[in-house]
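Sharing a structure with you now.
Here the complex is missing one protein chain, while the rest keep their positions.
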Amino acid sequence: MNINSSNIMALAPNTSNKRETVCIFGTGDFGRALGHKMIQSGYPVVYGSRSTQISNLIPKEAEVLSHAEAAQKAAVIIIAIQRQHYNFLTPLAEILHGKVVVDISNNLKLNQYPESNAEYLAQLLPGAKVVKAFNTVSAWALQSGALDASRQVFVCGDDVEAKQMVMNIVRALGLTPLDQGSLLAAQGIENYPLQLFPMWKFPFFLSLGLTAFFFFYCLALDVIYTYIYERNNFSFFIAFTIPNRICPVMALILLALVYLPGVLAAIIQLYRGTKYRRFPDWLDKWMLCRKQLGLIALAFASLHAVFTLASPMRSFVRWRTSKGIISQALNNKTEPLDTTNAWISDSYLALGILGFFFFVLVGITSLPSVSNSVNWREFRFVQSKLGYLTLILCTAHTLLYGGKWFLSPSAYRWYLPNIYMLSLVVPCTVLVVKFVLIFPCIDKPLTQIRQGWERNPKYSE
Amino acid sequence: MNINSSNIMALAPNTSNKRETVCIFGTGDFGRALGHKMIQSGYPVVYGSRSTQISNLIPKEAEVLSHAEAAQKAAVIIIAIQRQHYNFLTPLAEILHGKVVVDISNNLKLNQYPESNAEYLAQLLPGAKVVKAFNTVSAWALQSGALDASRQVFVCGDDVEAKQMVMNIVRALGLTPLDQGSLLAAQGIENYPLQLFPMWKFPFFLSLGLTAFFFFYCLALDVIYTYIYERNNFSFFIAFTIPNRICPVMALILLALVYLPGVLAAIIQLYRGTKYRRFPDWLDKWMLCRKQLGLIALAFASLHAVFTLASPMRSFVRWRTSKGIISQALNNKTEPLDTTNAWISDSYLALGILGFFFFVLVGITSLPSVSNSVNWREFRFVQSKLGYLTLILCTAHTLLYGGKWFLSPSAYRWYLPNIYMLSLVVPCTVLVVKFVLIFPCIDKPLTQIRQGWERNPKYSE
Partner (left out) sequence: MNINSSNIMALAPNTSNKRETVCIFGTGDFGRALGHKMIQSGYPVVYGSRSTQISNLIPKEAEVLSHAEAAQKAAVIIIAIQRQHYNFLTPLAEILHGKVVVDISNNLKLNQYPESNAEYLAQLLPGAKVVKAFNTVSAWALQSGALDASRQVFVCGDDVEAKQMVMNIVRALGLTPLDQGSLLAAQGIENYPLQLFPMWKFPFFLSLGLTAFFFFYCLALDVIYTYIYERNNFSFFIAFTIPNRICPVMALILLALVYLPGVLAAIIQLYRGTKYRRFPDWLDKWMLCRKQLGLIALAFASLHAVFTLASPMRSFVRWRTSKGIISQALNNKTEPLDTTNAWISDSYLALGILGFFFFVLVGITSLPSVSNSVNWREFRFVQSKLGYLTLILCTAHTLLYGGKWFLSPSAYRWYLPNIYMLSLVVPCTVLVVKFVLIFPCIDKPLTQIRQGWERNPKYSE
């Protein structure tokens, strides 16, 4: 809940007028919203506009002048105009000489122009100190005060003092400036608001591909096979049974893929005998998207949990249960309790529940505010130790689910293994290799390498 | 986990003494806690007090002097005294002339006095530079270092430099200052800590009213009707069945109410042919509480999910199940599997699970720390696209739940529809209108209007 959201903000000119005047070129949505917010924060605001006829949407406390007049009144000029109209600024180059000119523009596409808007502006106004800022904030967020979205404002520019001035304004508006370096960073900053989860792209498409593969695999084995050989129409498996088979399989595989790159990196470091060489590019990229892989795995695990808990309500399951009970009743016999079976069923469920519990715990610590409040050692403990515990529990859960079916020929329809068997390949590999890596005779040199020791020193200081 | 919470903070006077002395008037709880914290951060602290007899609760590193002496030693004076005693400051007006005087007081009621405490203080001390700050921080939080609650400190004042000095102190204490403008904002800042979820008030009472209505509606149809016409005492439905009928209905209606104002706004903009006119007040307010509506809807959906998953454990459900099985067994017949039924039951459950899954996803992104780490486009994508997907899935879930009962006369007790039918009205309307709005012939002018185009330009620059 933000204090502004309840409209208690005093919209009043600053009585002591110590804050320097800010000029805004352009009276469009964003220019107006920014002006409002600045006046609230005690800045006198002057608008530079083609016509000085005042729209009733412009804050009353602001002056509206011609561009040239307005620019002369302020040290900081904010250009709230689209890039295609920048050339109108060329005649003003002299007035803007030495002033701080803030480019707040955004593009419609990634890398729309060869150079960033801010760099283009700096070319048009060689004497001005161009700073890129504010492009990640929306007019709506500024207006409503309901800053639900990000408060981060990326700032870059070649002149350190000009940047500092802009960052002070950003702070005064209740936003968080992040210095991104020289104006070369402007391209990146302009691309930033156009990005749509760039780090999630690879994990998402990997999951999509695997899900599609497992769906058709299950469709063949569970629906088509049954239809051909047993004449049973189990097409409704598509709605519930198959999703609930795919989800745990995906969760386990993706979780194992989170820990596989770490194991591979250790092997590479051991083989090379040094940590001072870059990993292959694919491994670096893989390591950077581990968090996303893990969160998608958690999503699949959650779906699996809810699907499983909901299954007793399915009409098919209820039908199967009552069929079993009725056939026992009609045969006048009650099966005795099979203790082994009870053990397997109970441990299988308990392992799954515990695995899911630790998975959720690891997931919660990856929330930005939680990971911000733990130190590095604590973060590593949760993400690595608890993560491996989760992997062990989930793998054991799947192994117990399989139970004795691994050796039963009837589990291999069309000589193909069931998908839960496929899902065990990666996690078992990771766990076995990790188990080997923690043997002292291997762990010791690895720790030394990670502390900077080299087998064949070449790159040392 | 804050570093302070483990008491590792060195409580020592700053050896180089470069930080300016701060004076605190009043040795009450908050004055002491603030003094402690300031000494920890390297500020020399002087207390101004009526008696200079030192309580053992005052930090040992601090001096205790008379008010006049203490004030002379410092440029910043913090008034940790209740408003009703402010008049004792009048004789000190001369000494406080030109100094930064910080008002940290709070009231017991909203708008208790005609003017804010800080403005009253500024009237009493016309020469002093009054700054409002620290009133949102609790003494307990400062003392324990366990800053579980907010670290935000709202600061306002007419003198920019004075405000800057106070904001630097706030930062040095590990808190986050937020500049709120001139002293006119003090009223709002003083009201802030007295507020109790002001943005939640309307959504909460709306939910309460609707819940009460649906409760009595269900009570009439499910308990009283059954009792009168079928002589069955189903009063225990009040404890479980009726809540689990109300929750999904409330979740669906509130979720639809989140997306209804957006659709209405689009219609209004299309009708007016411009976006440069303010929406009616009720629509603006409605749009600002969409997040709260959505979160309450999510709460109802979560309750519905847990209630539903728990239902197989109910004694009534177990009794009904065994009754059904026994009657089949006694009649010596087993019902065959009804594939259509299995399809409906499975899709109904799967849609509900998926809807809930996406709902939780949207809910997670509305956590402040998550929404802070995505850009505007990503935030919109999740809140709008995934939100609509949730609405579609939940509406389909409810439609399938109804199944063929919509046309069955026995579903209409006392000629009244079941509540799940009522719950479908708003979401179906929203979805139909939204579907119409995305037709190119309507979407195109709407997009133009939102980019600033006007059918009858009047307000343009």
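So that you can tell them apart, the chains are marked A and B in the order they are listed, and the count of residues begins at 1 in each.
Throughout what follows, a residue touches a chain if its C-beta (ideal position, glycine included) is under 8 Å from a C-beta of that chain, and two chains touch if they have at least 3 such contacts.
For clarity, every value in this text was computed on a predicted model and none was experimentally measured.
Note that of A:199, A:228 or A:425, the residue touching the chain absent from this view is A:199. Touch with the chain that is not drawn comes from one residue among B:21, B:41, B:274 or B:341, which is B:41. Among A:211, A:371 or A:448, only A:371 touches the chain left out of the display. Of the listed positions A:68, A:93, A:208 or A:342, the one in contact with the omitted chain in the full complex is A:342.
Within the complete assembly, A:334 is the residue of A:334, A:410 or A:456 that touches the hidden chain.
Within the complete assembly, B:319 is the residue of B:205, B:229 or B:319 that touches the hidden chain. Interface residues of chain A facing the missing partner chain: 1-2, 154, 156, 158-161, 178-189, 191-192, 195, 197-199, 276, 287-288, 291, 305, 308-309, 311-312, 321, 324-325, 328-329, 332, 334-335, 337-339, 341-347, 349-350, 352-354, 356-357, 360-361, 366-379, 381, 452, 459-461. Counting the whole complex, the residues of chain B in touch with the unshown chain are 1, 3, 5-6, 8-16, 18-19, 27-29, 40-42, 49-51, 55-57, 136-138, 141, 144, 146, 148-152, 171-172, 174, 192-197, 233, 235-236, 239-241, 243, 299, 302-303, 306-307, 309-310, 312-316, 318-319, 322-323, 325-327, 329-330, 367-370, 372-375, 378.
The working rule: only the chains that are shown with their structure count from here on.
Averaged C-alpha coordinates put the centre of chain A at 23 Å from the centre of chain B.
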